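One chain of protein is taken out of this complex; the other chains stay put.
Order of writing sets the labels: A, B and C. Residues in every chain begin at 1.
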Amino acid sequence: MIAGELAVRVYYEDTDAAGMVYHANYLKFAERARTELLRQIGFSQRRLREESGIGFAVRRCNADYLAVGRLDDALTVATEIAAVGAATLSLRQEIRRDGEVLVVLDVVVACIGREGRPRRLPGPLRARLAGSGDPVVTTQSSK
Amino acid sequence: MIAGELAVRVYYEDTDAAGMVYHANYLKFAERARTELLRQIGFSQRRLREESGIGFAVRRCNADYLAVGRLDDALTVATEIAAVGAATLSLRQEIRRDGEVLVVLDVVVACIGREGRPRRLPGPLRARLAGSGDPVVTTQSSK
Amino acid sequence: MIAGELAVRVYYEDTDAAGMVYHANYLKFAERARTELLRQIGFSQRRLREESGIGFAVRRCNADYLAVGRLDDALTVATEIAAVGAATLSLRQEIRRDGEVLVVLDVVVACIGREGRPRRLPGPLRARLAGSGDPVVTTQSSK
Partner (left out) sequence: MIAGELAVRVYYEDTDAAGMVYHANYLKFAERARTELLRQIGFSQRRLREESGIGFAVRRCNADYLAVGRLDDALTVATEIAAVGAATLSLRQEIRRDGEVLVVLDVVVACIGREGRPRRLPGPLRARLAGSGDPVVTTQSSK
């Protein structure tokens, strides 16, 4: 299955008055990583929305917070696709700093149409997601 | 002209590792206050979007940060409409704590259509905004 | 055990380009509700931090997203304390719109000291949390 890594830097916006990364913000980092993983295999969220009328909605997100991230930390989000269903994706994501796991996320994402109802994953995307292949190193792509 | 006040509580999500309210988040508080001011005079952002196809986009925002907000602060956003143009609104907003002004914002908001192009303010909204009248006390309305 | 409700309005800042509340932002609503529940029983996050040197860190958060929130929605966050441990709290939170449950969250929060290590819950807080009593209606308090 497809897997990837995204580097994420912690800025002031990500932290809170306790001096740590605010817990909800790790979910943003994870979503960035999922988006870059899609992009890396040739699918952009915007094009999927505009051309196929589909998007993704998080159905479940279980987050275990094991250690604390701080300002200026250089984090890595490791993403593995755990299962590809007809209309859902299950992913395991780990947010790490120098190999130490800070947060583990189990995420189920559903494919939905414009009206918000479940939709089957487009065939080519499904094939690409389920396909074997080398791990994909995703980066904060800017091109 | 119309004016209003909105009470805003500072939560962890609003603060950063410097122990202060993160500067960009005051713009969120100001937007909440503008939205509630509209609601108080009978216009919801969602209905305007759905029924008239219009929305508002910030064209200019000048923010002066005079003092620092902190976790748990009970803030007030005072909003005054300074000028109503054909397709724009100018507002003066102050974010205060116990009467002390923390941030002053001068904001110009443009009325735009679905495609993002400028649109004239709907007549009834324009009349209501420009109309004299008692100050409106906006609250974190939940009904 | 203690329970409470907090009214939360959905603003533009909470939504995303899919027209829905961005999934991570429900965790912010839940944290606001936990903070107000604490405040309602006499404990402010800032005073706890300043006077007792303690804070709270989310250890686990399981979120089930059942339905979608949208701009201008008037939501309610219902919070129930499920268990009070020596150094942790377990809570069940539901985010609702007109009685419909949009998101269910199971949250474990740990009491930590300034240095980030686990700390026992202060006795008076623990007693108050575990104590029986009428449900507490929390509001976007601003006083």
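In this text, a residue touches a chain if its C-beta (ideal position, glycine included) is under 8 Å from a C-beta of that chain, and two chains touch if they have at least 3 such contacts.
Computed from a prediction, not measured in an experiment: that's the story for all the values here.
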- Taking the full complex into account, find the residue in C:D16, C:D64 or C:E80 that is in contact with the omitted chain. C:D16
- Message: With the missing chain put back, one of B:I41, B:A63 or B:A82 would touch it. Which one?
- Response: B:A63
- Query: Can you name the residues of chain A that touch the chain not displayed here?
  - Reply: 7-9, 11-13, 28, 31-32, 35-36, 44-47, 49, 70-72, 74, 76, 140-143
- Query: At which residues does chain C meet the chain that is not included here?
  - Reply: 12-13, 15-20, 22, 24, 70-71
- Query: Touching the missing chain, which residues of chain B?
  - Reply: 17-18, 20, 23-25, 27-28, 31, 49, 55, 57-65, 68, 116
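In this text, only the chains that are shown with their structure count from here on.
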- Message: Using CA atoms only, can you tell me which chain is the most central one in this structure?
- Response: C
- Reference chain B; chain at largest CA-centroid distance: A
- At the place where copies chain A and chain B touch, is the share of residue numbers found on both sides over half (same) or under half (different)? same
- Message: Averaging over Cα atoms per chain, report the distance between chain A and chain C in Å.
- Response: 25
- Message: On a C-alpha centroid basis, what's the spacing between chain B and chain C, in Å?
- Response: 26
- Task: Please report how many Å separate the Cα centroid of chain A from that of chain B, as a whole number.
- Result: 33
- Where in chain A do residues touch two or more other chains at once? 17-18, 20, 24
